[in-house]
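Just one protein chain is left out here, and the rest sit where they should.
== chain A ==
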Amino acid sequence: MSRSRSTTARALLAGTATLAVLLSACSAGSTASGGASGGSGGGAGSSAAITIGLVAEPASLDFTTTDGAAIPQVLLTNVYETLVKQDQDGKIVGSLAKDWKVSDDRRTYTFDLQPDATYTNGDPFTAADAVASITAVKSTWTVSLKAAMDVVSEAKAVSDHQLQVTLSKPSNDWLFRMTTRIGAMLDPKALSTIATQPVGTGPYAFAQWNRGDSIVLKANPSYWGTKPTYQTVTFKYFKDPTALNNALLSGTINVIGTVQAPESLAQFEGNSKYQVIEGTTNGEVVLSFNNKKAPLTDQRVREAVRYAIDHKALMDTCWAGKGTLIGSMVPPTDPWYEDRTGDFPFDQAKAKQLLAASGNATPTLRLRIPNLPYAVSCGQVVKSQLQQVGITVQLDQLEFPAAWLQTVFKDHDYDMSIVAHVEPRDLPAVFGNPDYYTQYDNTEVQADIAAADQGTEQEQVADLKKAAATISTTAAADFLFLLPNLVVADKDVTGLPKNAITESFDLTTLGRS
C-alpha cells in the first residue's frame, strides 16, 4: 500500500509541476511577445486617455499593399496627413497644403506646404517628400485605389515648400482622391517599415499594435498644428457586436465607433451615462441588378422591382428604422445630392402592370447576398416584398468576402444582390464602368461622369446630378437606404463627428467636457 500511495503522490506532483511549468512558460512567453507599453490596457477612465471600440482590425498597417478601410480608419488624418482633406460638410480644405491654386486649363495644381511640419521620426516634411509620395503611388502601390493617381503626369518640387502637380487631363476626382489614403504624405526614408512602424506628420504617433486586440496611438509632442486633447488613444477591436456593447457598458471602452446592430441602441438611448449620435455615412445599401442578364435586361422588370419595394417599411424592419432613404447613388453629404426617393414610389399595382407588360408576369430571380448583418436581414424583407407582386425570389447567402467576391463580383453569377457600397463618391465606379459587377452600360451616364471630372466645380455638380438622375430613372439598381453613422459614447466625450464621410476616425476634434 505505501508503495502505491507514493506513486500516486508522485503522479500528482508531476502533474502539478507540469501545470506550473506550462503556466510559467505561458506567462514568460507573453512577456516577450506583449511588448507592453505601460497602462494602455486600462485606457478608459483617465482624462488623458480614450479607448474607442471598432469592428474591423487591419490585417497589416501597410495600405500601399493591403486594401480595406480598417487601416485608414485609424491612421489617416491621425498619423498620416494629406495635402488636402474633407471637412464635416464634404468641402475640400487644406491640411499639409496651406493653400493651392488650379491653373486655367485645370491641369496644374500648385500647393503651398506647411513650412514647419515634421515626421514623428524627426525628418522635416518637404515638397520632395510629397513628390516621392505621389510617384510611389504610381510605381510601388499594389492596391486597386492607386488607379486614381494615373492621371498625374508630373509632380515636381518648385521649392522646399512648394509643390506642382500636372495632370494629363483635368480631373476633379483627382483632388478629391488626394483627401483619401492615396494622398497620404509618407516619409520616403520610413517606407520599408510602414507595415509595422507607420511614420507620419499627424497629431498622433503610432505607439503599439497588439495583434488581435488593439492599436495604440500617442499624441505627437512636436505636431505643427493644433495639439489634440487626448494623450493616448486606443482602438480596440471587437468581432462581435454584443461584445462591443458590453465593453462600453462595463467601462472597458469610452466610444463605440460604429454600432453594428442598430436594434441594440435601445439599451443606451434611455441611459443618462451615454450619448447616442446618429448621422450619415457614404454606405449606400444597394439592391444591385445584373443589368446584362435576363429578365433584368428589361428596364420594365427593373422598374417593377423598384416599385414593389416599400423602402420605409424595409428600413424599419431590417435596420431598426435607422438610416436615410436616398433613391439614388448619392449620400446627402456629397455636393451633387438630390432627393430622388420620389422616382419610384411604393406601388404594387404599378409593379404588377410593368411585369405583365414585360411578358413575364412571374419571373424568378436569384438574390445572392453576402452573409453580412444588413444584407441578411434586409434580404428577407426584399424577398417577401417582391413575392407580393409575383416575383419568386431564390435567396442565397454567400460567405463574405471570399465566396461573394468570386460568385457575384467576378463571375457575375447572380440576378440581384444587396451590398453596401461604402467607398466615398463611388457613383462613377459602380455605374460608370460597364465591366463592373452591376454591368450597367449607359453611354449617357458615362459621358456625364467624364464631363463632371473635367469641368469646373459647378459643372461637376450639375453633371453628376444628371448622371444620378439617369441611374435612378433607368432603374440601374434599387437604392434601399443609406447606412447610418451610429456612435455611442460616454456622455463626457465631445467633438465626435456626426457624419462619417471620410475613411478616417478623426481624433483631432475630440475633447472631454
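Throughout what follows, a residue touches a chain if its C-beta (ideal position, glycine included) is under 8 Å from a C-beta of that chain, and two chains touch if they have at least 3 such contacts; residues count from 1.
Rule of thumb we're sticking to: contacts and distances are computed from a predicted model.
Its record in UniProt calls the unshown chain "Peptide/nickel transport system permease protein", which is the match among "WD-40 repeat protein", "Peptide/nickel transport system permease protein", "NADH-ubiquinone oxidoreductase chain E" or "Cytochrome b6-f complex iron-sulfur subunit".
Here one chain is not drawn; of A:Trp174, A:Phe238, A:Trp336 or A:Phe431, the residue touching it is A:Phe238. Only one of the listed residues, A:Gln406, A:Thr456, A:Thr494 or A:Thr509, touches the absent chain: A:Gln406.
The chain omitted from view is touched by exactly one of A:Gly122, A:Gly212 or A:Gly270, namely A:Gly212. Residues of chain A that touch the chain left out of the display are 1, 4-5, 7-8, 11, 14, 19, 22-23, 25-27, 29-31, 33-34, 36, 38-42, 57, 59-60, 65-68, 142-145, 195, 210-213, 236-240, 242-243, 246-247, 249-252, 399-403, 405-407, 409-410, 429.
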